[in-house]
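The other protein chains are all here in position, but one chain of the complex has been omitted.
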Amino acid sequence: MKLRDYILRRLLLLIPVLIGITFITFFLTHNIPGYDPATPWLKDRTSPEARQLIIQQHHLDDPIVIQYFYYVSDLSHLDLGLSASEANRPVADVLATFFPATFELTVTSLLICIVIGIPIGIISAIKKDKWPDHIVRIFSLTGISVPVFWFALIMQYVLHKEFNIFPLGGRLDIGTVAPTFNIPFIPFHSTGLYVLDSILGGNLETLRQALLHLVMPSFCLAFISLAVVARMTRSSMLEAMTQDYIRTARSKGLSERVVIFKHALRNALIPTTTVVGLMFGGLLSGAVLTETIFYWPGIGRYATGAIASMDYSSIMGTTLLISIIYIFSNLLVDIIYAYLDPRIKYG
Amino acid sequence: MITMAATEAITITEIKKKGRVGQWLVKNDSRIKDLQYSIKLFSKSPLAVLGLFIILFFVFVAISAPYIAPYGDSQRNWYEIMKPPSATHFFGTDDMGGDVFSRIIWGSRVSLYVGFVVVLSAIVIGAIVGGISGYFGGIIDELMMRVTDIFLAFPYLIFAMVICAALGRSTQNIMIALTITWWPSYARIIRGQALSIREQKYIESAKAVGGSDSHIILRHLLPNSLSPVIVQSTMDLGGVILTAAALSFIGFGAQPGAAEWGRMVSDGSQFMMTAPWIVTFTGLAILIACLGFNLFGDGLRDIMDPKMRR
Partner (left out) sequence: MSEILISIKGLKTNFYTYTGVVKALDGIDLDIYKNETLGLVGETGCGKSVTALSIIRLINWPPGRIDEGTITFDGKDLLKLSNDDMRNIRGNKISMIFQEPMTSFNPVFTIDDQISEVLMLHQHMDKKTAHDKAIEMLAFAGIPAPERVAKSFPHELSGGMLQRAMISMALACKPVLLIADEPTTALDVTIEAQILELMRDLKTKTGASILMITHDLGIIAEVCDRVGVMYAGNIVELSNVIDIFDHPLHPYTRGLIGAIPKFNQKKSERLDTISGSVPNLIYPPPGCRFHPRCSKAMDICKVEKPKMLEIEKGHMVSCHLYTKKVG
């Protein structure tokens, strides 16, 4: 089976899972006791008749299965309802506004994970059982034990209050306008990714601010995943180093450096890539907490607020979005894995 | 096996004399020797042993909370709000005059309780689903695996949050939410074991001798699944405690002011800049508890690793 067919098959298998997700999300958020489903459309003094009208308009008294179908058909138009916690803006709009912030944060964290985590793992494998290895081991076990929200608060205290190196939160200093750019032939003027926008627009000041503001939240988020990546790299390197082909490589007279970094690493990266890809889901979860503490205007913080104020269309929309991202990133990881490892037969 | 045969040869006539206990010892001799070797290996790893001590320490603290906590869990002293650590208040006081040290001790009860209940429930549910799925295979397996996939498709925290939102805010609902989030991984483990066991020859012989399905499940499937489940659950205990604290922090669990670790951090976060000890010490408690479970689980995993054994 070719790679293309493999991808197609996986995508098809996704469909039942996607349907299942929409169903679960819908069902969960429609069964909230004591909650008046007409709430998003109620104004301060809505008469009972007006309320009745609203209910009929939005099919709120139909059997739940019927409501589900309306919901799915709305979805196909990308209509996710209105967000009560955001002055009744369409949920889809709100998500589109907040998503880039989370994306920027998550991608930065992922980069930190890779750039720091993998080398640490390699060193740990090479110096197995010596003190660098022990230190990395303690570090990684601590990493997965640390509560993200606590770590964030401590970071804020130490790095902002005590040493004032980094700003407390937000994406830019208060009062700074979001960067935009103006490139011919491109119809839009910003991606929502401030670092990218600053570079494209040649705006050095916002670039500096955006980067500074990114540091704490992304390190905080990355810390836990870093530990896992380091650990994973270490064990897959160790696994690779005991293989026969390493002995062959040495018998050919290759230098130890080539043996480790070309022969062993290339093999060790395969399972590591899988783990890194799966980190993405973990990062999304962690983003919820981190964004709240660092006042980061992303979908994580939006979700928390929505849940707190029982804005159920927002909750549904966000959960759906996050789950879909998660599934697709998993799929991407599987595809990358199949591409990297020539032994995978897609049949 | 050799040990068993040798021992049996010698004592085969003595077994009846040794009674039930003796019989059990002989039959499980190789397992006992395995266990002894495992314990020896384990004790060689200082980190793993440290993990075990931490766990035991917290269990002790949780159980004996009423006797060792200097102050009650909802005790307030309005003259002593936001005081830094001192001799009378080891970890300082919070914004309502509660003693942080005592509240952490009281909080350990909730956290450990939640952890154990959730993990145990997840194992039970996961074992049932995974066992049935893997053992019977076919359509049942496909169906159950799709369901598991759907559950696994949600990032765990979001999922738990949504469930909590749907059910209402209480510690009990946190436990339900976390159980629902955690059972799929056990289903996977046990299903995997069930699948491989199904292929093994000794199941054929067990069936040939007339063993019923439930007999096989109980006598063969469960004991063999034991080690990966134990390793996973130990590390999950840490993860559950962490997630439960996270959920409380966001606002889903205990009521504001309750002596629950996540809630304490959340309540204390507003005063982080002025009274950092509230957050710091509580968070440290979460960290160390979780670390203990992870160290222990990691050590367990190492000794189960066949490459390390002899």
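Each chain carries a letter (A and B) given by its place in the written order, and its residues are counted from 1.
Keep this in mind: a residue touches a chain if its C-beta (ideal position, glycine included) is under 8 Å from a C-beta of that chain, and two chains touch if they have at least 3 such contacts.
None of the values given here were measured: they were computed from a predicted structure.
The chain that is not displayed touches the following shown chains in the complete assembly: A. Annotation: of A:140, A:156, A:267 or A:329, A:267 touches the absent chain (contact as defined above). Which of A:173, A:239 or A:341 touches the hidden chain is settled by the complete complex: it is A:341.
In the full complex, chain A touches the hidden chain at residues 243-245, 247-255, 263, 266-267, 270, 340-343.
Keep this in mind: only the chains that are shown with their structure count from here on.
With centres defined as mean CA coordinates, chain B is found 27 Å away from chain A. Here chain B touches chain A in the complex through residues 47, 146-147, 149-150, 153-159, 161-166, 168, 238-239, 242, 245-246, 249-251, 262, 265-266, 269, 272-273, 276, 279-280, 282-283, 286-288, 290-291, 293-295, 298, going by the rule given at the top.
In the complex of the two chains, the chain A residues touching chain B come out as 16-17, 20-21, 24-25, 28-29, 31-33, 137-138, 141-142, 144-151, 153-154, 156-157, 161, 281-282, 284-286, 288-289, 292-293, 303-304, 307-308, 310, 315, 318-319, 322-323, 326-327.
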